[in-house]
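Shown next, in structure tokens, is the structure this report addresses.
The complex appears here without one of its protein chains, the remainder shown in place.
Chain nomenclature is as follows: A and B, assigned in order of appearance, with residue numbering initiated at 1 for each chain independently.
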Amino acid sequence: MSGPPVVQESPPSAWHMYRAMVGVGLGCGLLIVSVFQLTGPTIARNRAEALRRAIFEVLPGAGSSRTFRVAANDRFEPTEAAGQPGDRLVHAGYDAEQRLVGLAIEAEGMGYQDVIRLLYGYSFAEDAVIGIRVLESRETPGLGDRIETDPAFLANFQRLDVALAPDGSALANPIQAVKRGEKEHAWQVDGITGATISSVAIADILNKSAAWWVPRIRRSLDDFREAP
Amino acid sequence: MSDAPLWSIFVNACLINNFVLAYFLGLCPFLGVSGKLATATRMGGAVTFVMLVSSICAFGIQQLLVAIDAPYLRLISFIAVIASTVQLVEMFIKKTSPALFRALGIFLPLITTNCAILGLALFQTNKGFDFAQCLAYALGAGAGFTLALVLIAGLREKLELATVPDVVRGTALSLVLAGLLSIAFMGFAGLGG
Partner (left out) sequence: MTGPLHGTPALGDEFVKGLWRDNPVFVQVLGMCPALAVSNTARNALAMGLATSFVLILSNAVISSLRHVIPKQVRIATYILVIATFVTVVDYAIQAVSLDLHKALGAFISLIVVNCLILGRAEAFASKHGIGRSLLDGLGMGAGFTVALFSLGAVREILGSGTLFGIQVFHADFQPWIVMILPSGGFFTLAAWLLVFNAVTARRARAAEPLEAPR
């Protein structure tokens, strides 16, 4: 960057510099805050809408939802959709007759490239995972990203067994990924050829998350019964 | 939020999602400075150092912004605080250790507005790392940056001796090299699991 042919002038006083910096800073601050205020409601609405769409996708049949947070003593209490930072959230979906369809739970874990975040639906009636949607992933395009699109793989999650062991403290059978075509039990995930690590990662994420959530949810089922 | 182990964060930032080869961050010094091996090593050291400093700053700012509930000031305060901290550190080094300053100093002003530095601050915030994880991430990103810079500098030193058509000489050839390195680095994927 070539300097201009500078005309010698006396250096400006400190007051000049302060005035310029503070003036520009004030202007910038005003602009940022007013844009934030202006767009805030729209952004919040977009976010809520995106979350609702995702919830209804993993809980087929749901028409309204309500968010709960894990309170002390492992009970669940209603909260607003965004929750407070640090809260562990779960979204309950209700059908047209205000009956509980199931719970949508967010989970994340390490994939092949980077962290995968997903939302899955859990149904009491079936004691199973009934839907899954990948919220965020950077898996290899064309190979690993088939976890989002491969119909045979997604079919695993129409009814993936997560029944609890008799004492109610852990899953009876951990969710595990197997090679394509070797699925024998309802708790196994039929992997994708060419995307083994990504499919195993999904199964692991689900297993870890379900092992934490399902026993707690089962113990406090009544917390969710009441529709909004 | 994130409960990833430290080594996994380090490997991830250094190899799998290398800042230069996977995110294209810090391309300017990558293409500009990477002609000589010795310069590249020192530049890498300086970047790693600034990354550590700015990672610590960014962590502090984020805590403060959450406390006063002002997420909209994030970008502006990140860049302002990182830039001024680097300047302060530069002055401090100049005063206390002239030898170190001669080794790193000339790069510091260049680095402040480097995309990789701000990128690191933004990514670690998005991922919700705690303090130790931030440090591991910064070290990994710095090591990865240095590695990429040194590799390309070594290759370019050899290329000086090769005869290539005039149109290809310069940036275009470096970019092709970077692309090949990027493919090679894809082999590291899966290490972090």
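Keep in mind that, in the parts below, a residue touches a chain if its C-beta (ideal position, glycine included) is under 8 Å from a C-beta of that chain, and two chains touch if they have at least 3 such contacts.
Owing to the predicted nature of the structure, the values given are computational and were not obtained by experimental measurement.
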### Task
Touching the absent chain in the whole complex: find that residue among A:A50, A:A152, A:A165 or A:L221.
A:A50
### Summary
Absent-chain interface residues of chain B come out as 21-28, 31, 72, 75-76, 79-80, 83, 113-119, 122-123, 126, 166-168, 171-173, 175-176, 178-180, 182-183, 186
#### Entry: Residue ranges of chain A at the interface with the undisplayed chain
1-2, 4-5, 11-12, 16-17, 20-21, 23-25, 28, 31-32, 35-36, 39, 42-43, 46-47, 50, 136, 140-143
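We adopt the following convention: only the chains that are shown with their structure count from here on.
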### Message
If we count contacts the way the header does, which residues on chain B are in touch with chain A in the complex?
### Response
2, 4, 8, 12, 16-17, 66, 72-73, 76, 127, 186, 189-190, 192-193
### Query
Of all residues in chain A, which touch chain B in the complex?
28, 32-33, 36, 85, 108, 110-115, 138, 140, 197, 201
